[in-house]
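With one protein chain withheld, the remaining protein chains of the complex are depicted in position.
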Amino acid sequence: MSRRTVSRTYPIDRIRTEFPILGTTMRGKPLAYLDSGATSLKPQVVVDAELHYLTRISANIHRGVYQLSEEATVRFDEARDSVRQFINAGDEGEVIFTKNATESSNIIAFGWGRKFLKTGDEIITTELEHHANLVPWQQVAAATGAKLLFVPLDPVGRVSPDAVESVVTERTRVMAVTGMSNVTGYMPPLRDIAAIARRAGAVFVVDGAQLVSHHPVDVQSLGCDFLTFSAHKMCGPTGVGALYGRRDLLEAMDPLLYGGDMIVRVGKESATFKGVPDKFESGTPNISGVIGFGAAVRYLQGIGMEAIAGHEQELLAHAVRRVGEVPGVAIYGPVTEQGVAGGVSEPGGILSFNLGDLHPHDVGAVLDGEGVAVRTGFHCAQPMMQFLGVPGTVRASFYLYNTFEEIDRLVDALNKTLEVFS
Amino acid sequence: MSRRTVSRTYPIDRIRTEFPILGTTMRGKPLAYLDSGATSLKPQVVVDAELHYLTRISANIHRGVYQLSEEATVRFDEARDSVRQFINAGDEGEVIFTKNATESSNIIAFGWGRKFLKTGDEIITTELEHHANLVPWQQVAAATGAKLLFVPLDPVGRVSPDAVESVVTERTRVMAVTGMSNVTGYMPPLRDIAAIARRAGAVFVVDGAQLVSHHPVDVQSLGCDFLTFSAHKMCGPTGVGALYGRRDLLEAMDPLLYGGDMIVRVGKESATFKGVPDKFESGTPNISGVIGFGAAVRYLQGIGMEAIAGHEQELLAHAVRRVGEVPGVAIYGPVTEQGVAGGVSEPGGILSFNLGDLHPHDVGAVLDGEGVAVRTGFHCAQPMMQFLGVPGTVRASFYLYNTFEEIDRLVDALNKTLEVFS
Amino acid sequence: MNIADDLYKEIILDHYRSKKNRRRLDPADYHQEGVNPSCGDDIELFIKTDGGIISEVTYDGIGCSICTASANMLCEALVGNSIEFAGKVLSRFKGMLIRAEEPDFPDSAADLEAMQGLRDYPVRIKCALLAWNTLDQILNDIQSDEKPQSLVDTERPG
Partner (left out) sequence: MNIADDLYKEIILDHYRSKKNRRRLDPADYHQEGVNPSCGDDIELFIKTDGGIISEVTYDGIGCSICTASANMLCEALVGNSIEFAGKVLSRFKGMLIRAEEPDFPDSAADLEAMQGLRDYPVRIKCALLAWNTLDQILNDIQSDEKPQSLVDTERPG
């Protein structure tokens, strides 16, 4: 698993030429972009799709009887179908476009949770969660009187099916779990959790913001009821997210936003609403963004999510070994325990660590000076920081365009950091 | 006012070269884009700003210690300041970025209205409203027990201060009024209404989606408490809107979305939230869109909103006269009564009409064949359609780049429509 | 290609101008209203049956020329025919517009072929389908013997 060179069939050279920014420099050094967990770079096809909309179509969708509006509508609908295919949703009504994964999570929490949960109902979640999949549920719990329960994690931050079972009761109504931790890259056993949720009669919400970007996902075989993700983390534009939801659940929910494009009839006093997906897409959507999102998922599919996940695993294995050699480094999460090839079947391409007692900011700043872009801080996951017992981490995250050499540059920069602060 | 030629100082030729799409054709005819009320075309500077982000910056804002993230953050903040200046808001905390005007309206209705309104409180609005400024208030009224009251309109759809006074009571808590009707272009007397709202102690909400795109707006001298608008209607990208709110009101409100980037501290059970504007901007924002929005308002400012409004008035006067000459045309709204130079001090550049008993769709379709893009239907304003007593209208709307000649082509196409359906 | 020739063929305009079937039936055995929310078009169908045969069928409502011509064609095509026949024409009409199948209509429904040009105007297809999706609801009700819903939103035809 931890081969030194990139698999010979993976078209890394071609891929790198497809991302215009990869030819540029940062602080005078060639850019080593290791922050795709925050947002990914954009390939030229996505830029072109947006550009085409902005300079050749430009019109609003729906209700337009002229060609440009028709074209915008057709491309918008095509994008929805591309995203539907990408996650293998049953029909297009199950794919809602939002502004980001955060909005998607809030639509679930407020549209479903707030409407259907009652005092004493239980919501199960984990300390692995990004704030987007936690804070809305805290609010819903406070508003409805439902209780938030946390699955106990093992010492390196893993979720076992038994641990999940241990918090399930007959009052469990929702299980909201990340598909992949944005701090450690750890991927909980979603299929097992889905089975537990099904038996418990609970709605299973998966935060897919990291998962969907990096791994093949099939919502039907996975058995989740809701899935949230963001275009900008998967080669798409900023300002677009998606919410997958089972049709019957979506149909029962209240929308978060009311206004144009989501109504059947509006009188002075009241209104009736359309079906899915329109009910959830009020107002003029991010048309160029959605069209770009469609181009992004088709681009990813062209390379293949299996291939991308495989590439990232190789990068991760290399990074675990090389970063682990830097004096004083502490790596967080399951990858430290048995190495990548060990207990973790499908680790996501994320490595969180600290360097001695240096503050992550200081490490990140020296790395920046070396052209190496990493994220530092608490990664919108404070409960996970509390679990790890650190105020923050340095996080290197990998994607389809990264190379072994970039990881080696990370390691060199870490050694330089030690010198600066020696 | 109704001169035949564009004011000699207005740089129409230069402006037209700045919009790449204006050189293209639709259905084989040069494009005459008369649908800016739905969404505007984008100038090259805006396209370039987005492109620069997508291909040269690409990083996420906040929390990044490396140069690209820093640059993204600086440009994002610059855009906020540009928008702040554009509407003369007091400070940057008063400018919230949203995904569109619809989200902005919902933030007000749910964040303020739902939190502070009680049974028996009264919300004053009008039949002129776009659904975005009406349906959220219907929902809030239903949820809180507040009452929705409509200002009686005069026969051509105008709002007089006396009519507003006639519905104000000591229970009036909110007045939600459009700054410019997206159906007739009519602009209610906002300053007078602001004064009435102030005396009544009511919060004054202005739907600025059309107003801000087409006219100079100064929130401080206007005296509104909230103002909503969308970038895509003012030369900016899709997927970005703005909410202006008075700081003390914003601070008292609940956000609509919870998640990352808007918290101070998150524990397992609860969280504390940041101040404005961050509290309302959870999740990764539309970074390229916001940067493009900043470029758009600077572009508009470079030309001058006074000049743009003046140009649109000239176009409207020409259109009222020329379209009015087409046999069987019925024009809706105040412009029919006394002509543009008459009773209406500042009409917006929108003309709604019907052609005999032809359905607006049929008219729009023939116009499309002639390269003329107009909107047809009910324009997300069904109560206004009920007021006008029609199921829909044909709407031609003008912006900084339109010409007299395009209006003449509209008129020719209307005459052709009469032939087709004769 | 000119849209006026393409879309507004004489045969469609004739059906649009004809007001023959545009009236309410009261009482009707089946009555159903359908809307296209995004354009506001709103059509009501009225059907009387007599031993499995559609003895009378009319429409009323608001719609563009494509929408009302299509409703008129529907009435002309179905009157005097069986419920099964109606189902067959419906599925062929949808097949032509949605799945781009070759048109293959019985004689009494032959005018429907004129709607084929709509395939080049995808956003208008829902105009032509409104009356037919409304019919679809009636046919379902006939089969399931259920009370009809008050309103069908036909905008996202399957």
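Brief remarks follow.
Which chain is which? They are A, B and C, in the order written, and residues in each are numbered from 1.
Assume a residue touches a chain if its C-beta (ideal position, glycine included) is under 8 Å from a C-beta of that chain, and two chains touch if they have at least 3 such contacts.
Note that this is a predicted model, so its numbers are computed, not measured.
The shown chains contacted by the absent chain are A, B, with contact judged over the whole complex.
Although one chain is not drawn, the whole complex shows that of B:L250, B:I263 or B:A317 it is B:I263 that touches it.
Take chain B: the residues that touch the chain left off the picture are 62-65, 69-70, 73-74, 92-93, 261, 263-265, 274-275, 278.
Seen across the whole complex, the unshown chain contacts chain A at 27-28, 358-362, 365-366, 368-369, 376-378, 382, 385, 391-392, 416, 420-421.
The rule is simple: only the chains that are shown with their structure count from here on.
Note: the chain lying farthest from chain A is C, by mean C-alpha position.
Here the spacing of chain A and chain C, counted between their Cα centres, is 45 Å. In chain A, the residues that reach two or more other chains under the touch definition are 63-65, 69, 261, 263, 265.
Residue positions 38-39, 121, 124 of chain C each touch two or more of the other chains.
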